[in-house]
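The complex appears here without one of its protein chains, the remainder shown in place.
And now, subunit A:
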Amino acid sequence: MTFIVLAGLWALLTETRRDAWIVGVPVVLAASLVEARLASRDRWRWSVIGLLRFAPHFVRSSIGGGIDVAWRSMHPQLPIDPQMIAYPLRLPAGTARTFFMNVVNLLPGTVSADVRKNVLTVHAMDINQPIQRELATLEDAVAKLFAVHLNSLEDPGESR
C-alpha cells in the first residue's frame, strides 16, 4: 500500500519521466521498507462515509479558525482572553487521537499543548467561548471517521 502511494507521488513529482525511475525505484523501495519498520502496530481504518461527513466540517472550521484569529489580530483592542484548559480525552491512544490533536490546532481558538494520562491540555484563545463543547463535537466526528469507540469518562479504558 505504502509502495503504491509512494510510487504515485514519485510519478507526480517527475511528471512520469521515464529516466527518473532510475532514482525513483530504489528510493521508493527503501522508503517503503523504512515505513514498514517504523509504522506503529496500531491498526486503523478509514470509514469513507466518515471522511465525507468530516471533510466539510473540517473545511468550515479551519476557515472559521483563520477568520477568527485574523480578526482578533487586526482588532485595535486585541480581544483575547487566553487560558489553559484541561480536556479529558475519550479517544483511545493511537492514530485517531493523534489525528484529533492535530485537527484541534486548526480549529478556531484552540491549540493542543500537551497530553498526559488521557488529559489533553488545550490553550484557548478566548475562554468565554464554548471550547469544551466544540472539542467534544470534534472528538465524536473523529471517532466516526476512524470507526473507533470512545472511552467513557468514568472508565478511562486502556491507556499508554
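Throughout what follows, a residue touches a chain if its C-beta (ideal position, glycine included) is under 8 Å from a C-beta of that chain, and two chains touch if they have at least 3 such contacts; residues count from 1.
Keep this in mind: contacts and distances are computed from a predicted model.
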Chain not displayed: protein name in its UniProt record ("Amino acid/amide ABC transporter membrane protein 1 (HAAT family)", "NADH-quinone oxidoreductase subunit H", "Acyl-CoA dehydrogenase family protein" or "Na(+)/H(+) antiporter subunit G1"): "Na(+)/H(+) antiporter subunit G1"
Hidden partner chain, touching residue among A:28, A:125 or A:145: A:125
For subunit A, the residues touching the chain missing from this view: 9, 12-13, 15, 62-63, 65-74, 78, 80-84, 101-103, 105-106, 108-109, 111-114, 121, 123, 125
